[in-house]
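Only a single protein chain was left out; the remaining protein chains are all shown in position.
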Amino acid sequence: MSRRGVGANRSPVTHHLTEEMQKKFHYTVGPYSEPVLSIEPGDRVIVDTRDAFEGKIQKETDIPSKILELPYLNPQNGPILVAGAEKGDVLAVHIEEMLPRGDDPHGICCMIPFFGGLSSTDYTASLHEPLPEIVRRIKVDRNHVYWSKKHTLAYKPHIGTLSVSPEIDSINALVPDNHGGNMDIPDIGPGSITYLPIRSPGARLFIGDAHACQGDGEVCGTAVEFSSTTTIRVDLIKNWKIEWPRMENETSVMGIGSARPLEDATRIAYRELIRWLVEDYQFDQWDAYMMLSQCGKVRLGNFVDPKYSVGAMLDKSYLSA
Amino acid sequence: MSRRGVGANRSPVTHHLTEEMQKKFHYTVGPYSEPVLSIEPGDRVIVDTRDAFEGKIQKETDIPSKILELPYLNPQNGPILVAGAEKGDVLAVHIEEMLPRGDDPHGICCMIPFFGGLSSTDYTASLHEPLPEIVRRIKVDRNHVYWSKKHTLAYKPHIGTLSVSPEIDSINALVPDNHGGNMDIPDIGPGSITYLPIRSPGARLFIGDAHACQGDGEVCGTAVEFSSTTTIRVDLIKNWKIEWPRMENETSVMGIGSARPLEDATRIAYRELIRWLVEDYQFDQWDAYMMLSQCGKVRLGNFVDPKYSVGAMLDKSYLSA
Amino acid sequence: MSRRGVGANRSPVTHHLTEEMQKKFHYTVGPYSEPVLSIEPGDRVIVDTRDAFEGKIQKETDIPSKILELPYLNPQNGPILVAGAEKGDVLAVHIEEMLPRGDDPHGICCMIPFFGGLSSTDYTASLHEPLPEIVRRIKVDRNHVYWSKKHTLAYKPHIGTLSVSPEIDSINALVPDNHGGNMDIPDIGPGSITYLPIRSPGARLFIGDAHACQGDGEVCGTAVEFSSTTTIRVDLIKNWKIEWPRMENETSVMGIGSARPLEDATRIAYRELIRWLVEDYQFDQWDAYMMLSQCGKVRLGNFVDPKYSVGAMLDKSYLSA
Partner (left out) sequence: MSRRGVGANRSPVTHHLTEEMQKKFHYTVGPYSEPVLSIEPGDRVIVDTRDAFEGKIQKETDIPSKILELPYLNPQNGPILVAGAEKGDVLAVHIEEMLPRGDDPHGICCMIPFFGGLSSTDYTASLHEPLPEIVRRIKVDRNHVYWSKKHTLAYKPHIGTLSVSPEIDSINALVPDNHGGNMDIPDIGPGSITYLPIRSPGARLFIGDAHACQGDGEVCGTAVEFSSTTTIRVDLIKNWKIEWPRMENETSVMGIGSARPLEDATRIAYRELIRWLVEDYQFDQWDAYMMLSQCGKVRLGNFVDPKYSVGAMLDKSYLSA
């Protein structure tokens, strides 16, 4: 884990946040809910996440608009309190492992009326009739996602929604912003460390919305939404001032922006990455800007929800000169 | 007030929500705060509002970025509970009067770094240096806003931020959305009735952000922000299902949308107006759409905050055939 | 007309640009077409404009998608050469009068598949089926637009598309940009003077797309599109460097921006208005910015075409201190 973490050299305690411990899942991310767990920096937590529909959609004949009830979507585990975390610090969430949960592991993908990238929505309003409602139930194992008779996809699990609490807002779990939230960035899977700017005491970590796989943009509005057993290790970095989430994995560093329109999310992401290069990697600001114009990479996360998410990346080989 | 209101024929009780009663102002709008007042439908409330900077900026030599502390901006009075209000009803807020408050009534307008319509912002991110910080302190009376030696503006007071609580989210007072919020629509002044879709028990009305006057878009980011004594009458309309705020005054009906990009706010506003015409005024949907293309009016509210607000209007003369 | 115009004190010659003289109407605005008329600054031109569908839609049973052929829409009269006009000058187009043309004056409004503010479009792409196609044929006279049995609208004619030629681009007549184009701003009617930045020799004025009336945004995609006899007086202002169109009428001055998303059009419009106030009306830039935040007005022009148009206005009473 991060060298800078308070818990980097501690022997981690492992906690298991079961459904029973969680009891009530959360549909907003904020400072007003009761913590379900308190941990020390460096601790490991095994989290039993529910799928984004909270298991309510089971069959391909189910009709999402009759079953799902807004705003009770995208159930989140947490909040988890981290000892010593204060506004102005950073929470480092290392995803160690993600496994399908249950006896008959499967995921659900569906088209929901007025939701999705190629649909009118509540915000991109129109007078069109909704697209059809379709549910797909997809078998999943630790290697594959059995999409259809024709197509088997690789199992590439990741966490769609990862947050610390805003200072005073309590934000819907469907919305990404500078606290993290529903970013739907497929890189936030095993091996990744996501850095979130802490804005409330104890950080108040929320986690949920596991995907067995997801394409860039999650274009139809849903991924292969599944219930997972996700193992994270959580560390605390004191006095690291960041404005937006950042991520790193074996190969890349990434700044993450969430906003509409999509160019604003992209602007935020690249600016956050530049700030990182300048502060921690001895780049001159203008050199970073011009060099990213030659070798930066962009990941489109979610572009279907109330705000869109973009990651701007640089290969780590460029960090050491 | 609205014929349909539960309290239309009641003798209104008048309440005075003083600063003392309010004690703690709110910077988010949601279901988690303690009510300061409970009223019956049809009651009148005299509200002592604070200016958007909570009185912290007093002199033209003050430096906003040193004084203002995010997210503690745009203080809201409330929440006010309305007896009998339930999810699926509508709150009707009739603004009866708005007067400047205090011995030396004045307003503050200022330019805040990375805030405003012609500035890079936290969302429309860039590498530019901020625009200069400038504070204007403007004398206000019941007829005029004394902008400068050269220019005196008319006193056209209105409420910038008017909200009911979302069902579970607690939304920053700077953000407008389908709960109302920081819409900054200058028509929401004396004589107007704003209809807000109730989503939580008691409606939980929040009000604040009085402006002595404001242009379309509030382009520099702030209006003539002043502390007011605002008199509202609040009624409850049962079983009126609306998705977004609506407004009417002597001359017009208006649907209000808040979103980014700005075209989405406009789309929502026009669609909401069409819905109103179809449901209550015997318009055919397509006729309403095509006729608004000939005589609809658009008001740009706020286009400087995290979401933009637009009102789409029709003159009332077209409502009675 | 403008005091500054080269032709302000000339006795104007009146030209009549009939359909016969025009022969071939234009569907792009650029430097590659043959001029149909050459005039002196200050001259008057009576222009016989065709409606935006070039008269092809005549009956309410006509089906637009079978009749209209892209990109041959929105026929433009011109180009008209103005003697002495050079890059870096400004063309002032004063609309003096607009009358319905023909024996049975009428306008056409229609809904066209994947076109309009509350529809998916070629750019805001989706998988929705198109909205229905509906045609309205509306009787028009010099005072009224007879929309329906129930609703008679006021005759408020204006020019939807007014352009000078770009320097080297030839831009579709449906697109507004810094050359003018399809701005659909209802203020550009009798009594208005529109200022267009000249970028090619002779200015090459194009004009067309007359509307008998139009609401803000032209939300369904079309106004009451009619063939008109439009009288303009055209003057030339030397060495006035403007970047975007501007307009003035009896009451207001306006900067006009055209772009997507709509907030960018608004930003351009307000910045152009500020530039005007600073250059010609002794405003300090920051004072102009802050004062427009209190008394600026915004007109939404077209928000249905490939680019959106916005006018930012100030009442002329504020120009003289």
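Letters A, B and C mark the chains as written, and numbering starts fresh at 1 in each.
By definition in this document, a contact is a pair of C-beta atoms (placed from the backbone, for glycine too) under 8 Å apart; a residue touches a chain by one contact, two chains touch by 3 or more.
From a predicted model like this one, the values you see are computed outputs, not experimental measurements.
> Looking beyond the chains shown, say which of A:127, A:247 or A:300 touches the absent one.
Only one of A:127, A:247 or A:300 touches the chain omitted from view, namely A:300.
> Using the touch definition up top, pick the residue from B:92, B:110, B:131 or B:207 that touches the left-out chain.
B:131
> Since one chain isn't shown, list which residues of chain A touch it in the complete complex.
Counting over the whole complex, chain A touches the hidden chain at residues 109, 111, 116-118, 132, 134, 136, 145, 147-148, 150-151, 153, 213-224, 260-263, 266-267, 270-271, 274, 286-287, 289-300, 303, 308, 312, 318, 321.
> Could I get the residues of chain C that touch the absent chain, sorted low to high?
27-28, 30, 32, 71-72, 122-127, 166-172, 178, 243, 257, 259-261, 264, 267-268, 270-271, 274, 285, 289
> Touching the missing chain, which residues of chain B?
Spelled out for chain B, the touching residues are 118-120, 124-129, 131, 261.
As a convention for this text, only the chains that are shown with their structure count from here on.
> Given a C-alpha superposition of chain B onto chain C, how large is the rotation in degrees, taken in steps of 5?
With C-alpha atoms aligned, the rotation comes to 180 degrees.
> What whole-Å value do you get for the distance between chain A and chain C if each is reduced to the mean of its CA atoms?
47
> Could you pull out the residues of chain A that touch at least 2 other chains?
Answer for chain A, listing residues that touch two or more other chains: 124-127, 261.
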